[in-house]
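The other protein chains are all here in position, but one chain of the complex has been omitted.
Right, chain A next:
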Amino acid sequence: MAEPVSVAAEYLAGSRARAARTVLGQVVLPGEELLLPEQEDAEGPGGAGERPLSLNAGARSRVRVVCGPGLRRCGDRLLVTKCGRLRHKEPGSGSGGGVYWVDSQQKRYVPVKGDHVIGIVTAKSGDIFKVDVGGSEPASLSYLSFEGATKRNRPNVQVGDLIYGQFVVANKDMEPEMVCIDSCGRANGMGVIGQDGLLFKVTLGLIRKLLAPDCEIIQEVGKLYPLEIVFGMNGRIWVKAKTIQQTLILANILEACEHMTSDQRKQIFSRLAES
């Protein structure tokens, strides 16, 4: 019968792998497979999508594509593991097929090497501090990882202090380790965050949006009041203004930014600037 065949075709329609190029910017769901474009020759980006297998299979060179968050390699395809929009970044220079990743909205942070985060010191045991960064395990921070710290000259860190640092070890198998110096031994803005101010939590997507190069929100907020602000990639923001009221207003604006359109935001800013 023809009808069951058409239904069977409809079943499989959802599971056919699509080319990654055609899905850029669209919402992808876990379980989808994406095909990568393969380039015929080594010189220049000549690839124009997938080509059928040529008789001279040895001449085809593979392009090195980086699989970012939300994607896993399975065979020579990409398997989507998180729901979100598929993004692609062209390689800046040289070879490689660029980076593909899925832009998803999440609240829970998973430590990644190189990320700058805000942590709260929860325990001091011997030579290391245990810092809560919002992940599944507290990160460890050695007392020597501060600028100018020596065995005699210990940093002044108490339980409950806020620390801004970066991860040097962060993978699924080991306990995350963070430091407050960069590779040259300088603090570069990291270390214990000062007195007062307010720490609050937002989603990871909002942090990435605020830290994007041309974010208008930060420029507008800066024109409003003089302030100090620290963004942690683990979804935590620390903000400090002259008075407590201003600090609270800034915290509320940043939390609400996620759900507002840019017009609503401009309205609120103009209303605040008047008052």
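What we mean here is this: a residue touches a chain if its C-beta (ideal position, glycine included) is under 8 Å from a C-beta of that chain, and two chains touch if they have at least 3 such contacts; residues count from 1.
The definition used in the following text is that contacts and distances are computed from a predicted model.
J.: Which of "Exosome complex component RRP46", "AP-1 complex subunit gamma", "Elongin-C" or "DDB1- and CUL4-associated factor 13" is the UniProt protein name of the chain not shown?
T.: The UniProt record for the chain left out of view names it "Exosome complex component RRP46".
J.: Looking at the whole complex, which of A:Arg18, A:Lys89, A:Arg108 or A:Lys266 touches the chain that is not displayed?
T.: A:Arg108
J.: Applying the definition given at the start, please give the residues of chain A touching the unseen chain.
T.: 3-4, 7, 10-12, 14-15, 27, 29-31, 70, 72, 79, 81-85, 104-108, 110, 135-137, 172-173, 205, 258-261, 264
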